[in-house]
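Just one protein chain is left out here, and the rest sit where they should.
Up next, chain A:
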Amino acid sequence: MLEVKQLSKKFGKDVVVDIEHIKISRGTIYGLLGSNGAGKTTLLKMLSGIIKPTSGAITFEESPIYENRELKARVVFIPDQPFFFQHYSIKQLADFYREQYPSFDEARFLEFERIFKLDTKKKVHTFSKGMQRQVSFWLALSAQPDYLILDEPFDGLDAVVRKKIKNLIIRDVAERDMTVIISSHNLREVEDLCNYIGIIHKGKYVIDRDIDDLKTDVHKVQIAFKEIPDRLFKDFHVLHHETRGSVHMYIVKGELEDIKQSITLSNPILCDILPLTLEEIFVYEMEGIGYAMDHVLV
């Protein structure tokens, strides 16, 4: 389990990250969303033990990550621009990773060679950007980390590569209970992969939600009455309400059955309960706490 408490990071006088609390359980694929400059990369670098927080604590299974050799051997960070030593081939890089990460698995490395079909003796710098990205996953997953931290991993990748990489991630999560933290500025890019979403805006945590809960929890109700009953949805959390002519549109949080029951009691002329896309849920959720989604995400 990964836990962040009262974390803050200042660059000079600017507060770049200021987070009260995050908790990520093992086996989670956690999507960290935020626009450019929201503080995602800084947060991820702190989570990876690269930069030191100005204050606060980051713990993996109760131990702090910064300068912690044993723990860092179980964490791999892939930055938005993968870095490789100059003039290194995949094979040479694998030697380097093998020495650094004791859990590096030879069989997996060879298996990935069949999947990615890249020449291990060629210098990595001669590869295209997409290929380089694959190499970084190849090496990272061969190291069999318990925690994989990815900064904008799908930026600028084509659909095929994207799919391939997502599958590899999911397989590791399923097989080894790996925890993955993925940052992105685009919700649609990660919604099929993540089971938990956190949104960061101007260094502060705006919201974090379990996606499965969200999808079953939030409902769009289109409803019309002769006369609006006073007590409609009084016992529920209404995220949004708007009126178009005589038709009311409510976004309501709650169990579907309870909502249906409540509606039946109010005797509507017309009623329709619709599913919401993840994006819509976030738009309304954040509106509820005073943020406009299009300001927070691109």
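The rule is simple: contacts are C-beta pairs under 8 Å (C-beta built on N, C-alpha and C of every residue); 3 or more make two chains touch, one makes a residue touch a chain; residues count from 1.
One rule holds for everything that comes next: contacts and distances are computed from a predicted model.
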item	value
Absent chain [UniProt protein name; select from "ABC transporter permease", "Aliphatic amidase expression-regulating protein", "Cytochrome bc1 complex Rieske iron-sulfur subunit" or "FAS1-like dehydratase domain-containing protein"]	"ABC transporter permease"
Contact residue for the chain not shown (choose from A:E99, A:D158, A:D230 or A:E257)	A:E99
Touch with the omitted chain, as defined above, among A:R69, A:K121, A:R231 or A:R244	A:R69
Candidates A:Q81, A:T216 or A:Q261 - the one touching the absent chain	A:Q81
Residue among A:K52, A:K129 or A:R188 touching the omitted chain	A:K52
Chain A residues that touch the omitted chain in the full complex	11-12, 42, 45, 48-52, 67, 69-73, 75-77, 79, 81, 83, 85-87, 95-96, 98-101
